[in-house]
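For this depiction, one protein chain was excluded, whereas all remaining protein chains were kept in their positions.
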Amino acid sequence: MTKVVCPGSFDPVTNGHLDIIERAARLFDEVVVAVLVNESKQGLFKVAERQDLLGQATGHLPNVSVSSFDGLLVDFCTANGISAIVKGLRAVTDFDYELQMAQMNSSLTQVDTVFIPTTPAYSFLASSLVKEVAKHGGDVSGLVPDFVLAKLKAKFV
Amino acid sequence: MTKVVCPGSFDPVTNGHLDIIERAARLFDEVVVAVLVNESKQGLFKVAERQDLLGQATGHLPNVSVSSFDGLLVDFCTANGISAIVKGLRAVTDFDYELQMAQMNSSLTQVDTVFIPTTPAYSFLASSLVKEVAKHGGDVSGLVPDFVLAKLKAKFV
Amino acid sequence: MTKVVCPGSFDPVTNGHLDIIERAARLFDEVVVAVLVNESKQGLFKVAERQDLLGQATGHLPNVSVSSFDGLLVDFCTANGISAIVKGLRAVTDFDYELQMAQMNSSLTQVDTVFIPTTPAYSFLASSLVKEVAKHGGDVSGLVPDFVLAKLKAKFV
Amino acid sequence: MTKVVCPGSFDPVTNGHLDIIERAARLFDEVVVAVLVNESKQGLFKVAERQDLLGQATGHLPNVSVSSFDGLLVDFCTANGISAIVKGLRAVTDFDYELQMAQMNSSLTQVDTVFIPTTPAYSFLASSLVKEVAKHGGDVSGLVPDFVLAKLKAKFV
Amino acid sequence: MTKVVCPGSFDPVTNGHLDIIERAARLFDEVVVAVLVNESKQGLFKVAERQDLLGQATGHLPNVSVSSFDGLLVDFCTANGISAIVKGLRAVTDFDYELQMAQMNSSLTQVDTVFIPTTPAYSFLASSLVKEVAKHGGDVSGLVPDFVLAKLKAKFV
Partner (left out) sequence: MTKVVCPGSFDPVTNGHLDIIERAARLFDEVVVAVLVNESKQGLFKVAERQDLLGQATGHLPNVSVSSFDGLLVDFCTANGISAIVKGLRAVTDFDYELQMAQMNSSLTQVDTVFIPTTPAYSFLASSLVKEVAKHGGDVSGLVPDFVLAKLKAKFV
């Protein structure tokens, strides 16, 4: 049985994130979506809100659960019986940084990292861009789930 | 008739920027050079100064005008009848980020993005590097127009 | 008035090519789609066939014409009053090679190159992959126009 | 139960290939290592030899089997109940091409592609380089299993 | 006689830095390792501490000395008779930025930049990652010299 983690800020979850989570849920026995708690960086949504939105967005996937972590991701993996980290990949710049992290994590533990390419149609999607557009009243429907759309609008009234 | 925008911080305009603006002016009927107003980030030059320097630098190009914008670039395009965004490209890292922005902008509206490679001789030019060098008394003549050189020296007396 | 060229092998035209040609036709006054004649490399379709398929595929675009060239692209541009080369861009590896060509062409003449990013959904599309899939009986509908699909099937009976 | 394929030329298998196969065997229930039969390209080792070397090299991994395929990889997947393709990744140039293939394969079927980064110490390893070095009498011990080393020496006597 | 500089933050020195310094010491007559003093950015170690750790780490290399600089690196080079800057390279993203710096430095003076690739086994090593891991109690032995390890542990008690 292989248990994996999809780590991220998820501030908030986008359709691009869901694309990767759904692929991971098809390939692995158990998937933990884990929100990174970064105390030095204030997000738009609180960690509890982000977990709640992720819970709604992944409710249809029986082998997916939602959690959060601070500290080292590899420590979270060891503590939870997780054998691999799953990352979505959009672009080459992503790849360089992610490869460096993967190699560091692999040198610290036996935790592997696997990369899954995003659907081309979502290749430009990033939470930061979605927030920037929503903040200025732009239309981000189609880029995030409908219930996230409503929450985003409420933040920027 | 095709009207395009060359967006940027232009803090201050360099010879690399002018290279792209001149190419755009040859290819399109009307070119708006638009300074991004970023209220959370203090520049070296005020937005009005940057526009003034751009005005001087593009005075010889009859189909170029200078403006500024805040909010979403695509909203600026729609409000001004602009059908494409023109970006200069120096390097691969540029390309990844710019491609992501272009695809987001294209998903929000029908505004296309076209990329024009910089002249090789200017491929290392960036306003931030120019300011760093000028701040320490380095010689940036040849990298910016002469009247910008004078303004830079005045800033760092 | 700005006249541009979209050069390529177009063996055969794909929906990704058409995406770029349509964008070019919106941005520029006149667009020449030019098939590169490469005598040392036998294609799947004859040059005349490729031009014929391009003619059908671009029949709805009044400012687009189809042609062919051998020799240097910049010579074709000079002989036909073309001021810029338009290239679609899919990926970073593309970009490196295309940038090198653009800089060489710009050093030989005053002909600029502009890059237009492909629609994300077509980012994986290449004639060579389409042919490889079609050859083995795979389904490439949605990747090429319908009348190209029929021609491809006929080639691989 | 997730069954995956590790496709490649494996002419011959290197320690870099084994690194990826071993990681895949830890993460997935069943792993098929499949040699691509390319009739237009003569290899150093015959397909049967390559499969034999792979069999020896993976004998310690109970959930790994060795096979071969021609035609489309996605057809091989469909015919064998394989739900994902596993590729090792060494470098950015790899990534661009592999991403294009992954997106094409995903558009043709529901077969996902996952990328696993190679161990840094093997990041330069490629069968083609190994053969080039061995051909000129260079020492490739440590880069391939010992029984492959012996076969390589025999080829270049 | 060729004198070169290895510039960096070295906060703290890692085995990856040492790998590059040792290669530089083999290739050039004299090597100055120079710590960049950045007054706007508080490091984990003070500049004097970093120089001290570098001194211990390079004590076995007779043609290596340790120094520090603020202002422009090219001014430091001119003032000290240094004819080239030596940089380690890990990844493509590094390369783009470093190339831009190298071209700017070469345009300001006659100082060349040479790039030396890191040993693959250290390709993921960065001081920032080492500090992040050490801060959370992770094991970074093997990534930094032993006396640096002790200092890191003392910082995070």
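Order as written gives the chain letters A, B, C, D and E; numbering starts at 1 within each chain.
Here is the rule we use: contacts are C-beta pairs under 8 Å (C-beta built on N, C-alpha and C of every residue); 3 or more make two chains touch, one makes a residue touch a chain.
Given the structure is predicted, the values throughout are model-derived calculations rather than measurements.
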item	value
Partners of the unshown chain among those that are drawn	B, C, D, E
Touch criterion as defined above, residue of C:Ala48, C:Met104 or C:Ala150 at the omitted chain	C:Met104
Chain C, residues in touch with the chain not shown (by the definition above)	71-72, 74-75, 92-93, 96-97, 99-104, 107-108
Interface with the unshown chain - residue positions in chain D	90-94, 123-126, 129, 132-133, 136, 138-139, 142-143
Missing-chain contacts mapped onto chain B	92, 120-124
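The rule is short, and it goes like this: only the chains that are shown with their structure count from here on.
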item	value
Copies chain C and chain D touch via same or different residues, half shared test	different
Chain pair with more C-beta contacts, A-D versus A-B	A-D
Chain whose averaged C-alpha position falls nearest the assembly-wide average	A
Inter-chain centre distance, chain A versus chain C - centres from mean C-alpha coordinates, in Å	38
Per-residue multi-chain contacts in chain C, two or more chains	92, 120, 123-124
Interchain contacts (touch definition) - all pairs	A-B, A-C, A-D, A-E, B-C, B-E, C-D, D-E
